[in-house]
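What you see is the complex with one protein chain gone and the rest in place.
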Amino acid sequence: MAKHRGRGVATINYPIGMNLGGDPSQALVHSNPTGKFTVALSSIDLGQGMKSVTRQICAETLGVPVEDVYVDTADSDTGPHCMGSFASRGTHRVGNAVMVAAREARAVMMEAAAEELEVDPGDLETDGKGSIRVKGAPHRSISVRDVAIAAQFRQGKTISGRGIFLVPLSDVDPETGEMSPATCYAHACLIAEVEVDDETGDVAVLKMTSAYEIGRALNPKLVEQQLVGGAWMGMSHALYETPEPYYPDTREGPRDFNEYLMPGPGDVCPHDIIVLERPAPDGPYGAKGPGEMCANPVLPAVANAIFNAVGVRIDELPITPEKVLRALKARGGVQPARVR
Amino acid sequence: MLEFRKDIFADERDDNLHEIGQPTQRQDMLGHVTGTSPYYDDHRFSNLLHLKILRSPHAHARIRSIDDSAAARAPGVKRIIRAADVPVNLNTLLSLIQFGKDDEPSLASDVVRYKGEPILGIVATSERAALEAMALVRISYDQLPAVFDVEEALKPGAPSVNSTYPKNTFEYYNKYDHQKLRYGDVEAGFAQADVVFEERYQMSPIEHAPTETNGSIAVPDTNGRFIVYTSTQALFFSLDTSAKINAVPSNQLHFIGGTVGGGFGGKVDTLTEPLSILAARLTGAPVRYRLSRHEEMQFGSPRGGERIYIKDGIMRDGRIIARKVRAYFDSGAYTRLSSYAVVKCAAHIPGPYTIPNVSADVYCVFTNRTPATAMRGFGVTALDFALECQMDKGAVAIGMDPLEYRILNAYRDGDMKAHRREAKNCALIECAQVAAEKANWPLREEFRRMSSLKGGGAVRGGGTVDRTRAPAPAVPARAPASMPQRISYERPTPAAPPPYTAPPAPPPRSAPPPPAAPAGSTHGAPRFSSVFGTRRR
Amino acid sequence: MSISVKTFPRLADAAGALSQERGARFLAGGTLVMRSVNEADPSIETIVRSTDPALTHIGLSSGRVELGAGVTMAAILAERELSYLHPVARIIGGPAVREAATVGGNLFAPPPYGDFAAALLALDATVTLAGGFGQRELPLDELLNRRERGQTLVASVAFRRPADGTFRFVKVTRVHPKGAAILSISAQLPLSNGRVSGARIAYGAMGPAPLRAKAAERALEGRTLDAAGIAPALAVAHDGTSPTDNAIGSAWWRREILPIHLRRLLLGEQNVRHS
Partner (left out) sequence: MKTPIQFRLNGEEVATFVEGGTNLLDALRETVGDLSVKGGCWQGTCGTCTVLVDGSPRLSCLTLAETCAGRSIETTAGLRRGPDLHPLQTAFMERFAAQCGYCTPGMLMAAKALLDKNPNPTRENVVDAIGGNICRCTGYEPIINAVLDAARSDSRRRA
């Protein structure tokens, strides 16, 4: 029995937001009477962290601590329209809408503070800790709490804001396919190392090394969640998954998680991830969206690593051991490429 | 296991922020670890009824007769829902953005077009009662010929799957049976290439397999409204679709969701809400419609299969000068979102590389299988697999390091893309360089010095491989002679490279977005949408 | 509509009820029956249970091992005397399944399940059936050849304890640590003077039920466990097998890799992991 190692690489990019645009999202931000903020959305948190990322964006824009912001989603009676959580649009589209709403709310908050401190709003700044102070004269400050109370009960102001973000819908030229599909793209390069058993066709992924450029990483832990989980799903797509194992024949479809194959906790491999940040000009604080693209480079990287290991090309997904074994037999055995 | 390279593109970032960039705990994490996060099914109602769906056992058949009388009398059964009970029993998801024609019934009436297509709904006091009643329904079918292969489906005489699109292809602009992409002169490029090769790639369907299956609970509210607790990934998308199918004003529906047990694209299709609402309207009681795991795996829409052919023309110095792509999306029996994925796929061709001559034809094809839908990487995942395997083969064909081959051809700021927009904010090369360094993948100095900035860095200077002019000629000027020839060719190469000819006339360049709409370009007929209102598209 | 559940202190009474009640199914660990109940399988109208302590009894005496049909995989893993069966029990489901899954239930598990039954086959196990009118014994492979779930009720299985180091097992699965079998091979390989005598080899997932590789057993008789010695056995490894395509692997792949894994098992080559 012989096992052969090989490495493969893939480089990819991915468009952020619904193709062609035309996918708006709205947000409402308001303060309660004691200076705590609520963001009202109809956007969905599927686990990707929508509630958490919009919360940080809102806090940053308002200039208040993140603890003072709570995101309420998704209720169609209170949350304004959002196209939905798909197409890597959440952070980019909803994040922008929340920024717009938070800016409007911040402007009122600063006016109210200026009235209390008897200065020009332009002379004020937030300290990010819950207070608003005069630039250059930090001793002249007032807490956001007192500003909210004053705005509500003395000045009769609503510290609130509305936001919408819309990338205008692009047409497509039927003849040439000329179009504006997206305003920004995330990028990735992934190197996979595999071991192939030339007698059974079994493939084990031993290691992944990747670099992802995702615009600004708004929360490194949420980014890590996406990239680690996404790479696992990519490995799963590459080697295991399909509800139609004999596609295009529809027979023998899996009915449960014993029959639908995915790598288990015993199949995961070490993964070194490096994050690059080239801010998107139109992203919230330069953010793009790592959610979808992180799975994509794994599939071809694994396929290319298998070629590097044993010299066969498997061009059909998923790359089951059976396909590898059939290809090895057709090729008359292992013909490893240059060891990498 | 995760590190940042803040030094790269640092001059493009203001890192002086308070909350952005902080590893703040998730707002929902405490709820998750205490089991208190409210998913749609974590709401309880007295007298909750349960909806189960009788599905077709055949991939393609005409329904001759349905006898549900025994089921209607079965213990616990409150109501049988038939196709005739559905107010608007034909819909297509993207009618909300005026894309495509209504082609899918909520409940099949005359013909079933895939194994698992819903035919009858049974509302009962328990899921068990509904399932037991289901066993009493008698349906007789006339089986019809079925087609399962995308290329078979396009052949003359193939069984027609979907009566709205009898030719088994989605209609683009009421004009074409597929989406086109044309840039430069791809045939001229092939004629001048040192190496030309075509390959076939196939991705089977993939199931989203969220740990929480699709479901919803529709509850009659006071004053004639309905509260709907749902696992949807798109609250208003599902609300508007449900309002349309039930023919009720959208403000009669109050959707609550937002905390969902995984989606990955599998909870966009509004699979359960229209019928749970209809069942609640017909019975006046709260109704839950929850997909079983078996239903989720076989009859909840998957990521569709895709077949992709790629033909490349490359020069021995590593430049790709022509790429032709033909791709078929297996949409299953109905459109759902595949028509849209096709356009996204066309936009993604030829990948993150600057290639002067590109041509693509992408088809949305109907077959007799479970309708496909969006999934993580929608329209791109299979194409990236095909493109990146193709890139590997190209590098081997000319004996070049596969990573250096990618860096050489990678798009730079200012390059023109095949869909005629200038590349901006690129970072592919930096990703390649950083990953290679981390993995000890050897890159030669000149490739370590290249960059995504305009022109790609000094190395590409002298207009050697300058692709900032757009559209590029069929063959750009030669690259530096120092191109690698490290390992032996694995594919036969032309005896002698054909002589370079003058570049063909470049296609007309159009201004950056938004270009004027091409005359007569419309996606299907205008229709009502409470999302966008009515307008031409 | 709702299912009736009948619990009997004595197994014999349960067996009686099982043969009399319409649509009655015996509930052991529940991994098979409860799934069918959850899916409203119309063939199940009555669940028959027994709290008979004999069901969970593990008898270890003078080289003979007796396992009550209700003994769980977890119970086997907890019994040091049964360490040779631990590799088999450990890869049946996750810990929660092993707490429920029973020896008796495994005898009726359709492919790709039933690896423990295959192991028992390689141990030449006999089965004791409980009936309304007393118990009777029969060889395990006889039961497996005509097993009809629900009809027969197994009280216990028994076999001679294999000599130390003579029992070997491998399960080929794609998902780790918990995956259904592409195939499994159990082998009891007694040696006398370095030569195999009275080998027993059984396959899981290579047919409609676990089966003995009798041709391979005969071909091993009197041979040494080295490349040359096992060659004849490998040549007839497929005898009697009839693998089918299913969601996790094709019949072709099962056939291709069966001799590979049999060779690795017989030569004691490391089976670290199988994709």
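Which chain is which? They are A, B and C, in the order written, and residues in each are numbered from 1.
As a convention for this text, a residue touches a chain if its C-beta (ideal position, glycine included) is under 8 Å from a C-beta of that chain, and two chains touch if they have at least 3 such contacts.
If you're wondering where the values come from, they're calculated on a predicted model, not measured in any experiment.
> If you put the missing chain back into the full complex, which of the shown chains would it touch?
Hidden chain contacts in the full assembly come out as A, B, C.
> Pick from C:178, C:200, C:238 or C:254: which residue touches the chain that isn't shown?
Hidden-chain contact among the options goes to C:178.
> Which residue from C:13, C:79 or C:99 sits in contact with the chain not drawn here?
C:99
> In the complete assembly, which of C:74, C:215 or C:251 touches the absent chain?
C:74
> In the complete complex, the non-displayed chain touches which residues of subunit C?
2-5, 7, 27, 29-31, 34-35, 37-39, 44, 47, 49, 74, 90, 93-97, 99-100, 176-178
> Residues of subunit B in contact with the chain that isn't shown?
Its contact residues with the unshown chain are 1, 25-26, 28-37, 39, 42, 44, 126, 128, 208-213, 259-264, 292-294.
> Residues on subunit A that touch the omitted chain in the whole complex?
These residues of subunit A touch the chain that is not shown: 46-49, 221-222, 224-225, 228-233, 255-258, 262, 264-266, 268, 271.
The working rule: only the chains that are shown with their structure count from here on.
> For this assembly, give the contact graph shape among line, ring, star, complete and other.
It is complete, because no pair of chains fails to touch.
> Would you kindly tell me how far, in whole Å, the mean C-alpha position of subunit C lies from that of subunit B?
Their C-alpha centroids are separated by 44 Å.
> Centroid of subunit A to centroid of subunit B, CA atoms only: how many Å?
Computed from C-alpha means, the inter-chain centre distance equals 17 Å.
> Go ahead and note the Å separation of the Cα centroids belonging to subunit A and subunit C.
Computed from C-alpha means, the inter-chain centre distance equals 47 Å.
> Hunt down the residues of subunit C that sit against at least two other chains at once, touch-wise.
none
> Which residues belonging to subunit B are in contact with no fewer than two other chains?
294
> Where on subunit B is subunit C touching in the complex?
75-76, 127-129, 131-132, 135, 292, 294
> Along subunit C, where are the residues that touch subunit B in the complex?
Answer in residue numbers: 1-2, 39-40, 42.
> In the complex of these two chains, what residues of subunit C are touching subunit A?
Residues 112, 172, 174-180, 245-250, 252-253, 256-257, 260-261, 264, 269, 273-275 of subunit C touch subunit A in their complex.
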